[in-house]
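Structure first, commentary second.
Just one protein chain is left out here, and the rest sit where they should.
So that you can tell them apart, the chains are marked A, B and C in the order they are listed, and the count of residues begins at 1 in each.
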């Protein structure tokens, strides 16, 4: 339920209503705006109706939240959320590029890539230390050693780092090393994992599951915010369809719809979304045009020797070309790199 | 099989080889270029190998065409095909907007829309006279009366017209009325229909089937060209996936991949590709950014009273907004409206 | 709208109401039953409401038909339709096997297969004369020559024949040769083709489109019946999904649901539904168990030399094994072979 206060309402008025909401066992939300304050009440619909908040003199309007998700809904917060990853602002008018290797493989590999990206003014570095792999016989990542390498890369190159979490038990440990948790497609509905990062303070890049609906993605984000962490960035990374010419089908309909349904930033992963190196460039341009807040791209200085996903990794030259090509579309979208 | 001639080869040299190809019952292709001439030979692989064309002195190189499609492949023709719809050039550096109602409903309706589009400098008018409808009880289109209305709209407003064909038997009749045949998603593998328009001279806008792979779309185009009509424009219109928040999932991966695999122009239909009015604008921008050669959009001056697909039709104001919003992305893509 | 008459209503009472229905431009249906007569009225909902049929003394109950399909609905006809293919009864308590080659290739091939099937007591022979092929360079079928071969096989072996139609223009010609039209998955929404066979008297085996919903399949059948031909047999042949280990995903949920929603017989095509020879046997057993009225299976005496779909064709031995294995499941389902 959304409670819009009158312009002349004071903070004391708001607090009175918030106390009332709490007293009935409901979850109160306080959202002060420039012109007027909006409050929220979440919980059992039957109890919500007993509040009779429209009878308070300082209440202008009371509206139900119609969607099954609440905290992530634009109905609740009309303006874009801007989220800080280690000081780098994501969302709002910014278009942000996150890049790096699929897996952290060695200091040499990671630092080489970071140096290349730094030269291209890329603000954020990604790299996997815990790798969810389809086969138990594939490279599973360097684990904490990989996290430590990410942290030193950050220290050397000044780029905050993003890395994937695959087990709730790692949440505290990882917060010592990384600036942003990534939750991968296969774990989008690993609800204990969502709750674990929901109890952390650092932001979460939440990827859409490979056959998750848009509503299921928003509800997964709702799990994180409901557990206490409002810093969620959504990421479309391609869905699984009948088409086999591309690894996945990048769903840009979803990006446009998400931008209307939620105030959270929405990213696009054209590397997994296509799985074809030559398609990353055009789909990155399309992502900027459709209204995405950024892209996350896999890069490798020597893709043939990559321990995972080398076929879709951009080289230094590819990456430089991508940055040149995408800029006019970011400008056309009215955003800043 | 592609036969690249030496730069000094003459037309007589080419003809000698073409005769040889024909004499074995194979299909010869003659593709003169600026620097050198390329020939093609299509047919049974075992017969092709008997040609031994590499032994001809004027032949520089003989290459197999690896893809199952031949005539549509960029391997065969490296430069973009430019196709004329009633004098309007489509493809190459052009970005072309085709717009109009889903169904032609009346003179008043069609002329009203055409006038609005003309004021927006839209070059091509679309409208359905034969409507393939899921239910036999839905409006099936005005038939020949609708075609006649399209022709008069063309005469009055100077906009060549595009309309859907659903039966091979209508191919001749329709050529008196329309400038471009449209083949809808449900008929993409109606092979007799492909052959029928393949025997016509007017261009064909071929929509991807709702669960057709990219390769199947290219092979459907191959049917038309193989029957004699090289003027084919492909159109991505959304595929059927598990997602229900949008009517279809617009597959822009496919557009980028098609631009690499074929020399034919590739259009996008954001109206059917999303089925949600508020998504047509962002997905049209994305279509321009990803490299499409144009869009085909449904418009209606009074969508609530439309006899089909009113929910996804743009009003005059919506359409004007779309044109304003898409322009910077067409420029960023280096194309001209 | 369904109009249930009182047990004592006479034929004259029924005719009075049918005349009333016709006089308003609606379509009347007459369905006499053992205990009481049921009438139907199809057409514009607003006109239907003006009938006020519940005020007639001989009318017991008036019910709307809630589904978008009417003539195919079990709401309208509670008992199973039994359809005759050249004298062979399909549906009701029968489980019918239709078998034969994907394509008719030669007299020798077709007669060899027919002889083998006859020895197995298979009542109906299938074979394609017009083949819808993904590539224009694949074998397209023998055309009318193939139809003539089917007719002679029927004359020799006494097996009525089923063959695919791909163009409305062939409907009359084919009725001279075949006992049942087949409409393939790619043409399920070729509405002119549906109307063309709807004007014929011989039955139609209608295959589900590869991404058609169950409702769309029922509406396609409705097109045929609405055009005048009530003899429609539905066929589930696998849908297109993300899974690539099988050619299609056979949807037996659909078979069970169709048996509840419609009175028409429902067949299963395990050959296309799996595309894997070793899976045809278990999926045929499952088809019998789930309630299908029969299967249609591809056979070939020499699959390696088949001109189409050899990889999924059963040999004489395979077929004999299939028949042995499926029998206990047909009995368990309470049906007769």
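Going forward, a residue touches a chain if its C-beta (ideal position, glycine included) is under 8 Å from a C-beta of that chain, and two chains touch if they have at least 3 such contacts.
As the structure is a computational prediction, the values presented were derived from the model and not from experiment.
Shown as candidates are A:36, A:49, A:79 or A:192; the residue that touches the absent chain is A:192. In the complete complex, the hidden chain is touched by one of A:53, A:149 or A:166, namely A:166. When the missing chain is restored to the complex, the residue among C:178, C:254, C:307 or C:322 that touches it is C:254. Across the interface with the omitted chain, chain C contributes residues 211, 213-215, 238-239, 241-246, 249-257, 259-260, 273-274, 276, 278-279, 282-283, 285-291, 328-329, 331-333. Listed by residue number, the positions of chain A touching the unshown chain are 42, 68-69, 132-137, 166-169, 186-187, 189-192, 210-211, 216, 219, 222-223, 226-227, 240. Listed for chain B, the residues touching the missing chain in the whole complex are 211, 240-242, 244.
Note that only the chains that are shown with their structure count from here on.
Chain B has the Cα centre that lies closest to the mean of all protein Cα atoms in view.
With chains reduced to the mean position of their C-alpha atoms, the one farthest from chain A is C. Rotating chain A by 180 degrees superposes its CA atoms on those of chain C, with the angle stated to the nearest 5. Here chain A and chain B face each other with the same set of residues for the most part; over half of the interface numbers are shared between them.
In this assembly, the C-alpha centroid of chain A lies 37 Å from the C-alpha centroid of chain B. Once the centre of each chain is set as its mean CA position, chain A and chain C turn out to be 50 Å apart. Residue positions of chain C touching 2 or more other chains, listed in rising order: 211, 240.
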